[in-house]
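One protein chain is absent from this view; the other protein chains keep their places.
Up next is subunit A:
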Amino acid sequence: MPMEEPLFRLPLSLLLFLSLFLLPTCFSSSTRDLHILNAERRIDLTSHIIKVYLTLKVENSGTSPASEVHLAFSPAEAEHLAIVKAAATSGKRKKMTYTPLDVKSAELPDGPNGTKFFTVTLLTPLNKGETTTLEVLYILTHSLEPFPVEISQSESQLVYYRDSAILLSPYHVKQQTTFIKTPSTRVESFTVVDPAKRAGTELKYGPYEDQPPYSYSPVLVHFENNNPFAVVEELEREIEISHWGNVQVTERYRLAHAGARHKGAFSRVEYQTRPDATGASSFKHLLARLPPRVHSVYYRDDIGNVSTSNLRTDYRKSELEFQPRYPLFGGWKSTFVIGYGLPLQDFLFESPDGRRYLNFTFGCPLTQTVVDKLILKVVLPEGSKDPTAVVPFQVEQHLEVKYSYLDVVGRTVVVLEKRNVVPEHNVPFQVYYTFNPIFMLAEPLMLSLAFFLFFVASVSYLHVDLSIRK
């Protein structure tokens, strides 16, 4: 396995967001039995995608074995929650290994108003007196609130982050600490909940001892964050499969800068002569990671090509670095289309039962962006039947029909929709379908027939005398 992200790398870690009420909670009693010995929370605020790493040391103090651990989120968090992953750790320090765990959303009867729960299913039930360590990662989007709401070109962007100094949990927490990492040392203010201190780019809350279940202590951090708040409001990816050897991908973006809104004049002079001091929160470069062996890449918008892009390819990946037509300041928007072709054999396979399946990456190729609404369309070749999509998390699905070059019956389109997509959703998914290769010949035959008929008609016209006069 490559080393990029050893933590949550395995494909099995992906069964999230399964249906809400699938299991009416069976172990509600376990909330009484379990308690958390030690909780450490690291909140990374360096970009607009907030990552929270939570390490929980759980002990079963009850009598019956517990196989589930619950995580609690406040309503505000739950609304912006993009993904929750959990893993069990074993081993010490260097040789630590991570085993991904199943995470499901759940309902608990005794939670305070609006609290949302997720259930982590342990690999082996926790017996009385045993402890286990869980690593949880959850990602929040749209949780940094710019303040001031409007800034001028020369100001830098300040944002609020709201959270609780104390971990919201259905369990008793013996000891806990929260670390908040800010992008720069400029922190305007933060709520002090003793003991709390700030050192460099890190805020430390805690350690707090012996907090009862559902303790909450709101904190507000006001700090500088000039990272690009690039949000794709809507992304439509169309993946068109041609059995003649090509997969054509068309991605339509509607991009916005979701940071503090730009106020007043935009001076290009300032922007060009003092790039450090002005437009600190604006951005003009974007990076898309495309699959290797990509070809025929284009980048355009409604009114033609956009001329500022740069494609680097090697055998492992392709990187498209591009600029929107204009730099994006807070509140500015832009739309564009990126399209590329890929060799079919890299993505289309035949499953043992004779069906074909497309194996492609879900999510958005842009780095460091949030996608509010992702619409993924897989256009199967004409004549395909029985499409089924296998996606490791919950998405909305439906079918459409699209008519493309010389189609008669139309192509089946599998449409997958998901909201609030972050780079962690870039995992493979599959679309299975059956296809008879004879359909590949339909269009060439149709064309040949049309030309043949045309020539027959011409010949017969030239040999038939239709004139009335003799």
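By our rule, contacts are C-beta pairs under 8 Å (C-beta built on N, C-alpha and C of every residue); 3 or more make two chains touch, one makes a residue touch a chain; residues count from 1.
Methods note: contacts and distances are computed from a predicted model.
Taken from the listed names "CCR4-NOT transcription complex subunit 11", "C2 domain-containing protein 5 isoform X1", "dolichyl-diphosphooligosaccharide--protein glycotransferase" or "Putative vacuolar protein sorting-associated protein 17, Vps17", the protein name that UniProt assigns to the chain not shown is "dolichyl-diphosphooligosaccharide--protein glycotransferase". Interface note: of A:T191, A:S267, A:T361 or A:Q394, the residue touching the hidden chain in the full complex is A:S267.
Interface note: of A:Y160, A:Y216, A:W332 or A:Y432, the residue touching the hidden chain in the full complex is A:W332. Across the entire complex, the residue among A:W244, A:Y405 or A:Y461 in touch with the chain not shown is A:Y405.
Summarising the interface, subunit A meets the missing chain with residues 264-269, 273, 301-307, 325-326, 331-335, 403-408.
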